[in-house]
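Below you'll find the structure I mean.
In this view, the complex is presented without one of its protein chains, the others remaining in place.
What follows is subunit A.
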Amino acid sequence: MKLPIIGAAALAAVMIVAAGPLTAQSPPQDDSEKEIERYRQMLSDPFSNPGFLAVDRGEALWSTQRGARNVSLEACDLGEGPGKLEGAFAKLPRYFADADKVMDTEQRLLWCMQKIQDLDTADVVKRRFSGPGVASDMEDLVAFIANKSSEMTIQPQLSHPKEKEMAAVGEALFYTRGGVNDFSCATCHAEEGKRIRLQGLPNLSVKGRTAQETMGSWPTYRVSQSALRTMQHRLWDCYRQQRWPVPEYGSEALTALTVFLQKQAEGGEIKVPSIKR
């Protein structure tokens, strides 16, 4: 899917205009919330979403021959069969018999790089989050793969015992407090209509629309970071703000939380890559 991109300057101008009322003196809360919503809608225009650049890069990477075997990822089975991408992301994370593990998209991609391409993934993991001048293969590939499930619904896979365990552990982790501030996910995401400063917080403790809209909008292009980010980055950043230790990329607790959150978001429409603040 190739879409023209409006320049960063135009996007920045939109941001400034939209952000203006936020800093105005004591606006009634309803007005500022309306402005935030208007700003979000402007950002959701796919023709101004640089996240689609990541989709294009991911598409190219998917068919690039790499690794000791010099083959592409096109034989990678993301759950729907080798090379079948349509709808695969909507059912991830899920159990993979060949690995005897529940894996999210990132874990499965790393597995395919190792098993199919015989690629040393150390460098890929080192570049797991893009930054100025550093592209992330993982972010680009996930953007491409997720986009192949866009406009489909979130279908959590919970039939295998290991998938059930993941969902249960993820739920327990959601309520597990720690770090110097005793924070858990639930500290911020278990009540309706709460904010940190002016930032609204989705209540992810209950199934329904809020969880669906949240999970259905990742991966996303983060304007404030000028980068396409996946759920791996979102959870990494949540744990950072929770004052927890650095979570290992593509590890079990993150996948468990993702399974739990997908369960909360069951049936939600996937519209990705989205664009957020």
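Definition applied: a contact is a pair of C-beta atoms (placed from the backbone, for glycine too) under 8 Å apart; a residue touches a chain by one contact, two chains touch by 3 or more; residues count from 1.
We adopt the following convention: contacts and distances are computed from a predicted model.
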item	value
Chain not displayed: protein name in its UniProt record ("ATP-binding cassette domain-containing protein", "Monoheme cytochrome SoxX (Sulfur oxidation)", "Nitrate/nitrite transport system permease protein" or "3-oxoadipate CoA-transferase")	"Monoheme cytochrome SoxX (Sulfur oxidation)"
Of A:Ala60, A:Ala75, A:Ala99 or A:Leu198, the one touching the omitted chain in the full complex	A:Leu198
Selected from A:Met113, A:Ile154 or A:Ala256 as touching the chain missing from the view	A:Ala256
Residues of subunit A (touch criterion as defined above) contacting the omitted chain	25-27, 32, 165, 168-169, 171-173, 175-184, 186-188, 191, 193-199, 201, 240-241, 243-248, 251-254, 256
